[in-house]
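Below: the structure, in structure tokens.
Omission of a single protein chain aside, the complex is shown with its protein chains in their original locations.
Naming follows writing order (A and B), and every chain is counted from residue 1.
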Amino acid sequence: MARARGEAFWWAIFSAGGVVTALLVPIHVLLLGFVIPFWWGPADTFSYERIHALLSHPLAKLYLIVLFSVPVFHCMHRIRHTMYDTGWRAYATPIAFLCYGGALLIMIIAVMTIVSI
Amino acid sequence: MSEAYRRPVSDTWWLKNPNYRFFMYRELTAVFVLAFLLVFLYFLRQLASGPEAYNAFLRRLSSPWSFIFHTAALVAACFHSSTWFNLTPKAVVVRKGEEKIPDAFLITPNYVGWLTISVIIFLIATWS
Partner (left out) sequence: MAERTITLEVFRYRPGTDKEPVFQNYTVPFRDDWVVLDALNYLKDQVDGSISYRWSCRMGVCGSCGMMVNGTPKLTCAAFLKDYYPGPVRVEPLANFPVERDLIVNITDFAHKLKEVKPFIIRREEKPVSEGEYLQSPAELATFKQFSMCINCLLCYAACPIYGLESSFVGPAAIALAQRYNLDSRDQGQEERHDVIFRHEGIWECTFVGECSEVCPKDVDPAGAIQQAKVGGALDLVKSMLMPRGAR
């Protein structure tokens, strides 16, 4: 039986995505969910002008693209396998297509959005 | 081997013991992280759309639903990070001679890196 090179590929992406998610996602949740609404500093810190300028920078865009690439695939890989583990194994192939296809779609939309900032 | 009895396995097997439940909570963090990434993507779309859309979104961040969602997302994201870092020694084995190096040598740098990167991102986001 052949080596499942595809599985090695998805696991490698899952693994890289796990690292990026673990290091970067929590602070962004904190920022968006709590720091912005409860911000105690200057009034213009999260103004449209400042944030737009900040995220228009090419390095910021590159950073955001990374944030929306491997972590999305990481989540979808986990969701795919969790579905297998909770009784949906019979639909293994369509689930894999939907998960990775969905991740690709989200990544494409993200890249287009980020580029247009 | 004529009538070997096969016991059925339930789809809710993961409710059966605390380790299985812990595993399932760990896996479910992916749903919350993905949901947050979609919210964050929406934030970026509103930013790209202009000041009115952006400010409208900021107002929605102060709603009770936003706090409930972001609290769940923060708990999930932190739970993902800590379970991820703590499992590093299982996947990566470093030996000094015959002995494995202590697990903490592999785990602690992850936490230090996490804290450092978080502080840097916070400063970039808020420092005028």
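As a working rule, a residue touches a chain if its C-beta (ideal position, glycine included) is under 8 Å from a C-beta of that chain, and two chains touch if they have at least 3 such contacts.
All values reported here derive from a predicted model rather than from experimental measurement.
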item: Footprint left on chain B by the chain that the document does not show; value: 1-7, 9, 13-14, 16-17, 19-20, 23, 27, 87, 90-93, 95, 97-99
item: Residues of chain A (touch criterion as defined above) contacting the omitted chain; value: 1-5, 7-9, 11-12, 15, 81-82, 84-85, 87, 89
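Assume only the chains that are shown with their structure count from here on.
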item: CA centroid of chain A to CA centroid of chain B, Å; value: 11
item: Touching residues on chain A, where the partner in the complex is chain B; value: 18-19, 21-37, 39, 41-42, 44-46, 48-52, 54-55, 64, 67-68, 71-72, 74-76, 78-79, 81-82, 85-87, 106, 109-110, 113-114, 116-117
item: List of chain B residues in touch with chain A within their complex; value: 11, 14, 24, 27-28, 30-31, 33-34, 36-41, 43-45, 47-48, 50-51, 54-55, 58, 61-62, 66-67, 69-71, 73-74, 77-78, 80-81, 84-85, 110, 113-114, 117-118, 121-122, 124-126, 128
